[in-house]
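Sharing a structure here in structure tokens format.
One chain of protein is taken out of this complex; the other chains stay put.
Right, chain A next:
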Amino acid sequence: MVITIDNDRLSELPDSLLTHILSFLPTKLSVRSSILARRWRFLWTQVPTLDFDKEDEDFIPSFISLHKLPTINTFRLTAKENYNFRYFNDAWIKAVIDRKVKNIDLSAFKAILLPALLFTCKTLVDFRLDFYFVVPGTGCNVCLPCLKILHINSVIYKDVDETLVHLLSGCPVLEELVIGLVTHHNLVPCNISSATLKRLTVHFTFFSHVTLFYKHHYKVEINTPALEYLRLVDCLSEHIKCGALASLTEADVYLHNTYKKQDDSRYSQSVLEFVDRLSNVKYLKLDLSYCTEVYTCAFRSFVSSFFSFFSNYN
């Protein structure tokens, strides 16, 4: 048999580099590489990434036990709509955590309570949650001492008022937070407080049917003195409150006053105070075009200070 080989340089790569390349593939494909040749037969067991993208879920727990590495860099699980998450409990997630996992990226399609053990993972650096996972409430201990990046999109918070604050209080070195609150399931007061946070993205927005559930007085409260980058898309809050942002260099803010606020003037005043906090940024994108009450309020406040100046002057 004639074997045509276009490039034999890659065959010189040590196993560690081949497993590095395989680590960028979904696990299914890295396992498939075992068919290539004898040298590749067990390479997949040395790949420090477990990436299950809508695979048959019964296979996943057994796969973890076949995998040989004492450490895992990344554990990624994208569920199918018919997953029932029978195995998704503390005992099973312990197998991942015991391997000193650094990055966890999970998305479900149904409301599944996250195992509490995830929130005390000492090695976790990057934690991403998407679509309807339920974040345990204040009864769950949160201690994520190495966590630098947290993305939480469309999850459900067990204790509506407290969970977010509780979660952030257990992340002492957090630098990047992306939080999306986009359906009626997961609207919570958006109270973000962190002394170390540098990058913050908040999508406090809605699908149209949310109007049916729009009963509460949501507010955005940001207390992040070390922040350098802020992106805020807010369509729902009645009030924006923000602490000092002395280090902020870039801000991208879009406020959309879709709903009649309970108190327009109070809301507009809070927006003006918030905009004042942005006075030091180098790059600012500010869209208030759907928030016209703010202009009226700003104009009124200008007029009243103008007249009070003259009345004092007289």
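Just a few scattered comments:
What we mean here is this: a residue touches a chain if its C-beta (ideal position, glycine included) is under 8 Å from a C-beta of that chain, and two chains touch if they have at least 3 such contacts; residues count from 1.
Here, contacts and distances are computed from a predicted model.
Hidden from the displayed complex is a chain whose UniProt protein name, among "SKP1-like protein", "Bardet-Biedl syndrome 10", "Molecular chaperone MKKS" or "F-box protein SKIP8", is "SKP1-like protein". What chain A contributes to its contact with the hidden chain is residues 3-13, 17, 20-26, 28-29, 31-41, 55-56, 59.
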